[in-house]
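Every protein chain except one is present and positioned as in the full complex.
Order as written gives the chain letters A and B; numbering starts at 1 within each chain.
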Amino acid sequence: MTSVPSIRTLFTTYVLPAVWTAAIAFPIMGFSRATAAALFMLAGIIVFTVITRRRGLRRPHGLLRARLESSRAVRHAWVFVLAAAIAAPLLLNSYSLDVFTSVLFYMMLALGLNLLVGDLGLLNLGYIAFYGIGAYTYAILAARFGISFWIALAAGGAAASVFSLIIAIPTLRLRGDYLAIATLGFGEIVRIVFNNWDSLTNGPNGIMNVPRPWLPWIGFLSGMSFTYLVLCFVILQVYVLVRIKQCRFGRYAVAIRENERASAMVGINTYAVKTVYFMLSAFFGGVAGVLFASKQMFVSPDSFTFIESVYVLAMVILGGMGNIAGVMLGAFTLVVLPELLRGFVVYRMLIFALLLITMMLFRPEGLLGKKA
Amino acid sequence: MKIFIQQVINGLTAGSVYALIALGYTMVYGIIELINFAHGEIYMIGAYGGLLVLALVGAHHTSGFGTILLAMTGGMFLSMAYGLSVEKFAYKPIRNSSRLSLLITALGASIFLQNFVMIGQGASDKSYVSLAVLNTAFNIHGVSVTVNQVLIFAVALAVMLLLDLFVNRTMTGWAMKAVSQDPVTAQLVGINVNTVISITFIVGSGLAGVAGVLIGFYYGMVNFSIGYLAGIKAFTAAVLGGIGDIRGAMVGGLLLGLMESLGAAYISPDYKDAFAFIILILILLIKPSGLFGKGQA
Partner (left out) sequence: MDDGTILSITDISIMFGGLKALDRVTIGIRKGEVLCIIGPNGAGKTTLFNCITGFLRPTSGSIVYRGAVELTGRKPHEIAAHGIYRSFQNLALFTNVSVEDNVMIGGLRRKEFSYSITDMLIHTPVFRAREAALRQEAADLLAFVGLAGKKDRKAGELSYGERKLLELARGLITRPQLLLLDEPAAGLNPTEKTELVRAIGRIREQSINVILIEHDMRFVSDIANWIVVLDYGKKLAEGLPDDIKKNKAVIEAYLGTR
């Protein structure tokens, strides 16, 4: 069936790209790294050709997904993950506990962003701004004015929502990629304001002495008890998101993503639905931000850069757009993997970027995502 | 008044560079409707290309314009090579996917190139040789203009004129226009769409490379991270002039440079970088087709 490729094809598909890679990498990377890059390119092309030959460019269903398909298996998996998550803080040392808490933060963020990117297909490149607004709201209210954690928590979520409304009203009219750029712009403006509004945010130095959350009988939460608090929030968030998916409101989003004209024709106010999703997504980001600030006990503009937005976006994409379990898996993978690859710390972002590109090439719907 | 004129001169200098980079965004968007996020990095790579040439020829304080020309050529070719590679290896395989996928790939390519250069060249700033010819300043009634600024302006102007001739007077230029109007029909009349797209990337990247070297001389140093902000600003310039419109990108770049420089002087220097974003958002909201655009975007 497969014919032997001619020397010419071999040359143009394998040798030429590899040599080319070596040639252009050499001035930047030096000889040995350029050779490595060329070999890497060669390996990449071989994998690419094998995969595309085998099943066309798009592959249908992954094995993993087929197994997760049956609802009993899904339920068992959820129970197992929940049990593991509840047991984990008891078993982990303080370093691992930190990583685990970090996983939880990113899960909150990725799930929040997923409402827009996954459910509605709207790309928000400034999502981290809402995280920042939540964090700063809490830091200012708690550290400056001594307002209690729980009130400040609500305020942080609300502040992010209100701000998102200001962004959503004008930008939601824009076409897809323009929306992405506009949100990126808003995100950057927020960071620049954090950096320069000295009287409110203390500029680049940030705000220190942010208090921990406080609960009656337990007192200030730290370490393990703090992790459990965040875990509770994640569970609550997942619960709400699952419920939204199962109801009318979740179906509006599906309808809008699939066909906006038809949605309008069955009476759905698409603009209003998008706006509410935008605000809800920001609310989750804001709440996560409050928790983040109370964990760090410190906020500064450096935590809310563009690359963080991209990082959260990558979690949504990796796990599976629109799929709650997938997005959580994505967050877990992208936080834990770099920790395991500590020796490759320099290459971390490089690998991460390659991951984004390869995902788009082979599995744009994500590891667990449904093919759209 | 002196301050005003000085800021106008500084603004035009920065604006010429934005315009050069903006051209790449606008050409690529015009032809495949992709916001090429990696374009800022192509500009940064150009700056490193110039640096490498300077090291190779052993440039020193007294080197002349020949060295500068050599550095610009080096930066240009390196950028072209990288621009072409990004197109071939990252964008081409998924050109028919959704716009969301393409945009995310572009984002990935941008982060990849940034870290690629960081690994190869280190994270710290690298300095360009300070050339005596470039630092000569003319002082006209208290307003100072350096040879460097004149050079940037002149090179940008010359390159844009050449580009205008290329697009409007050559077969390849016509083919580019045809593909951006309607790729399917262009293919039917025998235009090799793939080649045209590649050429667009090469030309756009070359312009960014030249801009990178110019900025290297102007600020005296380069860093792997300079592409992000410059890229966003240049993109703003492209949108300002109407994305897809080559002359619009030139005017948009100059305008953005001016607004930024005057804004920093008269409003607040702390928010200099925010001006570009604010202008970007305002334009997207009020007139997404750009200042000179006709239709609705």
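Please note the rule applied: a contact is a pair of C-beta atoms (placed from the backbone, for glycine too) under 8 Å apart; a residue touches a chain by one contact, two chains touch by 3 or more.
The structure displayed is predicted, hence computed values, not measured ones.
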item: Left-out chain, listing which of the shown chains it touches; value: A
item: Given A:Ala36, A:Ala154, A:Ile235 or A:Ala264, the one touching the chain that is not displayed; value: A:Ala264
item: Among A:Trp197, A:Phe249, A:Phe298 or A:Phe362, residue touching the chain not depicted; value: A:Phe249
item: For chain A, residues in touch with the removed chain; value: 240, 243-244, 246-249, 251-252, 254-255, 258-259, 261-270, 370-372
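We adopt the following convention: only the chains that are shown with their structure count from here on.
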item: Residues of chain A that touch chain B when the two form their complex; value: 17, 20-21, 23-25, 27-30, 33, 41, 48, 57, 121, 123, 170-171, 174-178, 180-182, 184-186, 188-189, 192-193, 195-196, 306-307, 310, 313, 317, 346-347, 349-350, 352-357, 360-361, 364
item: In the complex, chain B residues that touch chain A; value: 35, 45, 48-49, 52, 78, 81-82, 85, 88-90, 93-94, 97-105, 107-112, 114-121, 228, 232, 235, 239, 268, 270-271, 273-274, 277-278, 280-281, 284-285, 288, 297
